[in-house]
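Heads up, one of the protein chains got dropped from this complex, but the rest are sitting where they should.
So, chain A:
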Amino acid sequence: MNFINLKNSNFLEIIKYLELKDLASLSITCKFFNNFFIKNEDFIQKQVLYLLGIEYSPSVNPWKIILLRLRNSSVTGLQNLFQPYFTDGGTYCDKAYYFIWRLVQDRGGTYCTHLQGNILVKYIFSPKVKPSMDEDPTKYKISEDVFNIHYLEENANENQSYCPEIRKILIKVPMGGFSCPCETLMCFSSYKKIENFSLIQNFHSCKTKEDAIRNGEILKLSAKIIEENDYEAVIFKKIIGEIQPICWVKINLEKRSSNGIWIETGDSFFARYFYVLLISARKIYPNSNIDISNVIPWSRVIIIGNVWI
């Protein structure tokens, strides 16, 4: 292999172009690469964490341990561990029955917005604390259409050594009794709390898959298109940045089923925050809202730090 004549700095650049499984293979292909990975351990650790979406910290476990845990963990035991805690789309009539916490309740209920489109709902990895759905949503009202369940975020910070890897997303729109079933939406994620949502704004009013693909191309995202009987989707292969676009979805409201649709996210990627952009609804009446029953990120939880909490 003549490549071994390249400089160490060249190999470090080559590593940046590769993904997790490529790195795992390369690391044990031969003595040269094995030694290279050992010699550049810190660099490789940072690069793998970057690919996994995990913020670098000295207390994070070595990358090969995280990869082993990922490989050995079951994908059949996925959990619903995120809680919606913020919306800028309001709540229909300010009623608890229509509030964002319904989005992850698979026993029924529907989130009904007040506004009509491009509504951002933020979720947080919150395995220990769940909101009491008997409360009055106005308790969490910040301004006319903005609600924030602040204590969820405060409690979520106690779980730093665990991190969820989102594998599937369940999306359900109401089958009947609601005038504005959600038709198009997008899902995103991030590891850290994000203040700048300009990337998500790029996808505002993105009502066709061609729009989604074009926007993805501008952002240099590679995309996989899925066309099913009851929905079409663009699954984005995640690139690294503060916010990861996961998928754009358009539901065929004529053919929707009560079981909802399952979107598989593909690559391993860790996230503590999950975002849903409710782009538009099928409107029966003018100036109406958006109704959506569930958007549930299902994840498996991996220990990434040294400390059990």
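Operating definition for what follows: a residue touches a chain if its C-beta (ideal position, glycine included) is under 8 Å from a C-beta of that chain, and two chains touch if they have at least 3 such contacts; residues count from 1.
Criterion: contacts and distances are computed from a predicted model.
Asker: Which name from "TRAPP subunit", "Trafficking protein particle complex subunit", "Origin recognition complex subunit 4" or "SKP1 component dimerisation domain-containing protein" does UniProt give the chain that's left off?
Answerer: The record for the missing subunit names the protein "SKP1 component dimerisation domain-containing protein".
Asker: Pick from A:Asn2, A:Ser132, A:Ser198 or A:Asn287: which residue touches the chain that isn't shown?
Answerer: Spelled out, the listed residue whose C-beta touches the missing chain is A:Asn2.
Asker: Given the contact definition stated above, which residue among A:Lys130, A:Lys168, A:Lys207 or A:Lys237 touches the chain not shown here?
Answerer: Residue touching the chain left out of view: A:Lys237.
Asker: Over the whole complex, note the residues of chain A touching the chain we left out.
Answerer: Residues in contact with the chain left out: 1-3, 5-7, 10, 13-14, 16-22, 24-31, 34, 51, 64, 67-68, 71, 220, 222, 237, 239.
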